[in-house]
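Structure incoming, see below.
A single protein chain has been removed from this complex, and every other one stays in its place.
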Amino acid sequence: MNIPKITFIKINKKEILIVIGLLILALTSYLFINNQNPGAKVKIEVNQRLYGTYDLNKTQEILVRDNGGNILLRSLIINGKIHVISSTCKDKICVHQGEISLSGQTIVCLPNKVVITIINDADKIDGVLK
Amino acid sequence: MKNHKHIVTIGVLLALSLIFAYLEMILPSFLPNPAFKIGLSQIPILLTFYLFDLKSSAAVSTGKVLMMSLLFGYFLTYIFFVNLSGAIFSILFIGLSQQLKFSIPMTSLMSSLGHNLGQFIIIGFTLGWNIALFYLPVIIVFSVLFGLIIGLISQSLLNKIEKRI
Partner (left out) sequence: MLIVNVKKLGIGVISSILLIFLFYFYMNKNIVITQTQFIMNTTIEIKLFGKNSDKQKLEKTIAKAFDVMKEVEDNSTSYVEYEGNAASLNAHRGEYYTVNTDLIDQLSTSIPFCKLTSGEFDIGLFRTVNIWKNGSEKNYLPTRQETLNSLGKSTPDDIVVDKFNSRVLLPADMEIDLGGVSKGYGLDRVISFLKNSDINSALINAGGNIIALGQPVDRNYYNIAVQDPQIINKIIGTVQLHDGEAIATSGSYNRYYDINGKKYSHILSGKTGYPTELYKSVTVITNKGIISDILSTSLFLLSIDDGRDLINKLDYPIEVLYVLNDDTIVKSEGFNIEYSQDNIYKNQ
């Protein structure tokens, strides 16, 4: 077999610097994004279109359907947290992910293109009627 | 260059890669989000790259995505393209590491980073960048951690293989 001689390059300074740089990038972006207060509302999007906004403090079951009316997944809001009970997708990653409750947290069901996001700016006033 | 042995070896490595991918699918994930994977199936891809060349590892990588999608019935669906984009970017990053003369663990790290970046570009375009950005820090940390671990495993395997030849 024609196998080239493998040249084992040792981990060097340059690589360690890159790793440190990546970790710093991760840390700063984490600090930038991180504002994890308990959220007030939950937003559900299907294929990048808003499906609905729901109150996190109200226990309710939400059936998410596609345009044709077929059920994509069932989710439940209870005790200020939301989780996916069942989904028609094959990998069930969304179901296994469990509960989320902090603002910015998401449950993504990639095969169904469903994104569940906790938001807390839902009470922002858009206009005042005088 | 390409003899039968070459093709057979690549086939075996592809099969290994599929087995690892399947194992990761059925084993319970201990990571915070079950969508995150350690990337065991990257080991055969890295071996292919070091034993042969970039082209062969690209064949294994895309072959893995293709076979997995056919086996589990998501060929040509959205998930398939997400995975394919991950595979392509992963190979691009391995190629880049080769040009930059990176060590094996670092190459593995780059490959894992590329894999995630490729997936997130598709997800960002289709589901919005907010989600992609939200997961960015976690993705980087896991890429570094598991990329290095997978790289170290591959390095010791390659060491052993080289001694046998």
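We call the chains A and B, going by the order they appear; numbering starts again at 1 in every chain.
Convention: a contact is a pair of C-beta atoms (placed from the backbone, for glycine too) under 8 Å apart; a residue touches a chain by one contact, two chains touch by 3 or more.
The shown structure was predicted, so the numbers you read here are calculated from the model rather than taken from an experiment.
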item: Per the touch definition above, residue among B:L96, B:L145 or B:I161 touching the missing chain; value: B:L96
item: Where the missing chain touches subunit B, by residue; value: 92-93, 95-96, 99-100, 121, 124-125, 128-129
item: Residue ranges of subunit A at the interface with the undisplayed chain; value: 41, 43, 50, 52-53, 119, 121-130
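Criterion: only the chains that are shown with their structure count from here on.
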item: Complex contacts: residues of subunit A adjacent to subunit B; value: 1-4, 6, 8-12, 15, 18-19, 22-23, 25-27, 29-30, 33, 45, 47-48, 90-91, 93, 96-97, 104, 106, 108, 110-111, 113, 115, 117
item: Subunit A-facing residues of subunit B, complex; value: 1, 3, 5-6, 9, 25, 29, 33-35, 50-53, 72-74, 77-79, 82, 101-106, 109, 113, 123, 126-128, 130-131, 133-134, 136-138, 140-141, 143-144, 148, 155, 158-159, 162, 165
